[in-house]
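As you look at this complex, bear in mind that one protein chain is not there, while each of the others sits in place.
Each chain carries a letter (A and B) given by its place in the written order, and its residues are counted from 1.
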Amino acid sequence: MDIYPIVFHFFAALVTISALGVVLMPSPIYSALCLALTMLFLSGLFFILDAQFLAAVQLMVYAGAVVVLFVMVLMLFDLRNENQPFSGNWRVNLSKLGVIALGFILIALPCTYLMKASNSEWLQSRGLETKKLAELLFSKHIFAFEVVGALLTVVLIGAIALAKAKGGTHARTE
Amino acid sequence: MLELSNITLGHFILLSCVLFTIGMVGVLVRRNVIVILMSIELMLNAVNLAFVAFSRHHNLADGQVIVFFVMAIAAAEAAIGLAIAISVFRKFNGVEIRLFENLKG
Partner (left out) sequence: MELGIYLQDISLTIPLMVLFVLSLLPVTVKIFSGNVEQKPLFTFLQAAFAVILTGVLIVLRNTTEVVYAFNNTIVFSPYIKLTTIILVLSTLFTLFLGYRSPSIPKNQYSEHVFLLLSALLGMLVLNYSNDLLITFIGIELLSLPLYVLVGLSGNSVVPKEASFKYFVLGSFASAFLLFGIAFIFGATQTTEITKILSASDQVDKNLLTIGIMAFLVGMFFKVALVPFHSWLPDVYQGSPTPMTAFMATTVKLVIFVFLLGFVDVIRLMDMNVALYTLQWVAILTMFLGNMVALKQSSLKRMLAYSSISHSGYLFVGLISAVLGTGEFSYQGILFYLLTYMFTIMGLFALMCVYEKKEGEDLNLDTLKGLAKDHPWLALAMSIFLLSLAGIPPTGGFFAKVFLFSSAIQVEQYWLVIWGMMSSAIAVYYYLKPVVYMYMKDKESSEIFVKNESVSTLSIVYLSVIMVLVLGVFSQPFLTRILKTLI
């Protein structure tokens, strides 16, 4: 029996559950932990899609850096008075959810016919994905690479300028 | 309708759409600003999954290169978002949107 569907459904179910956990958990620290779990299972999905480098990078960058950053910022705030985690007006929420459900159905319709294409040999490993990735990155997308470097510099200076303004996090409270 | 034993491109794209929708719901419904930022990260990750699935389907490495860039940019965006959140809420004790009373409308 083919093991691929079992692995896929396992990871897919866990990703969906932890994504729902991010959105629905009342305490923000629990949401952050669910986000880390989501990244972990998404990394598993990348593995079975034969993108091993990206799976490793996903773990390092997202689960290892971005979520840690979120948790650090959450630690700076007083989380005891967490009353009313969801926006109050339930009618507005319901209408928003209705619109989103409609949009989701519209977008997910092509997926139904995409599912009928029945050969599964697209999932077989072709090998050497990382090498192809590196070749493309440094030949065809070299300009994008350099511009993202500039972007990271901008973010560095911008984030420090904002967070440092007027004393920073260690300022004496007035 | 949902075929369970033969995994095709449609399954991955459907999963990506589901995650994207969950992220959207999180942005619109939650009041804690850090959770809103986390929902945006969730949306970007859903799109990453779609890119990798399409890339595998067409047997191109282009999609994976794009995911590489999107990861870098999403991390940078998270950093700026958290810096903005810190600078806004340094004076307050909680990080909830109901404190946005100065900007109405």
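Miscellaneous remarks
Please note the rule applied: a contact is a pair of C-beta atoms (placed from the backbone, for glycine too) under 8 Å apart; a residue touches a chain by one contact, two chains touch by 3 or more.
Computed from a predicted model, the values in this text were never measured in an experiment.
Among the displayed chains, contact with the absent chain in the complete complex occurs for A, B.
Of the candidate positions B:7, B:29 or B:66, contact with the hidden chain is made by B:66.
Check A:14, A:29, A:97 or A:162 against the missing chain and you find that the one touching it is A:162. In the complete complex, the residue from A:20, A:71 or A:151 that touches the missing chain is A:151. Listed by residue number, the positions of subunit A touching the unshown chain are 106-107, 109-110, 135-136, 139-144, 147-148, 150-151, 153-155, 157-159, 161-162, 165-166. Listed for subunit B, the residues touching the missing chain in the whole complex are 13, 16, 20, 23-24, 27, 33, 36-37, 40, 43-44, 46-47, 50-51, 53-55, 57-58, 60, 62-63, 65-66, 69-70, 73, 76-77, 80-81, 83-85, 87-88, 91, 100, 102-105.
To be clear about the criterion, only the chains that are shown with their structure count from here on.
Mean C-alpha position of subunit A lies 5 Å from that of subunit B. Note for the complex: subunit B touches subunit A at residues 1-15, 17-19, 21-26, 28-32, 34-35, 37-39, 41-42, 45, 48-49, 52-53, 55-57, 59, 61-62, 64-65, 67-69, 71-80, 82-87, 89-91, 93-98. Interface residues of subunit A facing subunit B in the complex, by the touch rule stated above, are 2, 4-5, 8-9, 12, 15-16, 19-20, 22-23, 28, 31-32, 35, 38-39, 42, 45-46, 49-51, 53-54, 57-58, 61-62, 65-66, 69-70, 73-74, 76-78, 81-82, 84-87, 93, 96-97, 100-101, 103-104, 107-108, 110-118, 120, 122-123, 126, 129, 132-133, 135-137, 140-141, 144-145, 148, 151-152, 155, 158-160, 162-163, 165, 169, 171, 173.
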